[in-house]
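A single protein chain has been omitted; all remaining protein chains appear in their positions.
Let's look at chain A:
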């Protein structure tokens, strides 16, 4: 009986089929990268981890050595060293060089994130509401009121179909083309929100009265899950974000069909 229960819990922990690009139970690392920016973030994490391990090993060694050698039984009379020029130079120089090695790739990544390099092909506006997201595709408008707009609500637990993720699935996904430069404009209509999709490496604050821009270049087709990342009231946990990256051709026909639906 107990064995069965353990097996059951293990299967829940490790044998769950990863639902596309969403968080998994007991996940420790990042989600798979879908954009060059996320790839960069993962590499930076690995770079920094190198120094982290280096420092950890070195400090642990000093600590254990000190505890060992200054133990009152093994060494009742400790040496009275109060000064050592070499060691003092080393422990001043190295800690000041290490942050530099961390800072250079970090700044390079940081500035590449908000650099406006190329003209985007599509602008999508994500508008945060309490408690859902509204998306506007207004590149194809001919008037002020005709934009392709839809709300994206979470699917409640009772309506979930088999295979859908609890608290992550929405009724209307944001459909975007893969391998295309996208401009996301993020703004709220009420309180601060934050539009975040981990595998795209995007987390963009939505500040009332201000529109923030972030660019995304999704490299592969897929469904990417994210959640609002700014605590803003009762239903904060129930406003997921789902981005569906499709081929450019499919995107064209989807948007066209939606436009026909809305204008008729």
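Just so it is clear, contacts are C-beta pairs under 8 Å (C-beta built on N, C-alpha and C of every residue); 3 or more make two chains touch, one makes a residue touch a chain; residues count from 1.
Keep in mind that, in the parts below, contacts and distances are computed from a predicted model.
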**OP:** Look at the options "Transcription factor Pcc1", "N(6)-L-threonylcarbamoyladenine synthase", "Cytochrome c oxidase subunit" or "COP9 signalosome complex subunit 1" and return the one that UniProt uses as the protein name of the missing chain.
**Re:** "Cytochrome c oxidase subunit"
Original post:
Of the residues listed, A:81, A:118 or A:162, which one is in contact with the missing chain?
Top reply: A:118
Subject >> Options A:141, A:164 or A:235, residue touching the unrepresented chain >> reply: A:141
**OP:** Have a look at A:39, A:180 or A:219 and name the one touching the chain we're not showing.
**Re:** A:180
**OP:** Considering the whole complex rather than only what is displayed, give the residues of chain A touching the chain that is not shown.
**Re:** 114, 116-123, 125, 127, 136, 138-141, 144-145, 147, 149, 177, 180, 183, 185, 187, 189, 204, 209-214, 248-249, 252-253, 255-257, 259
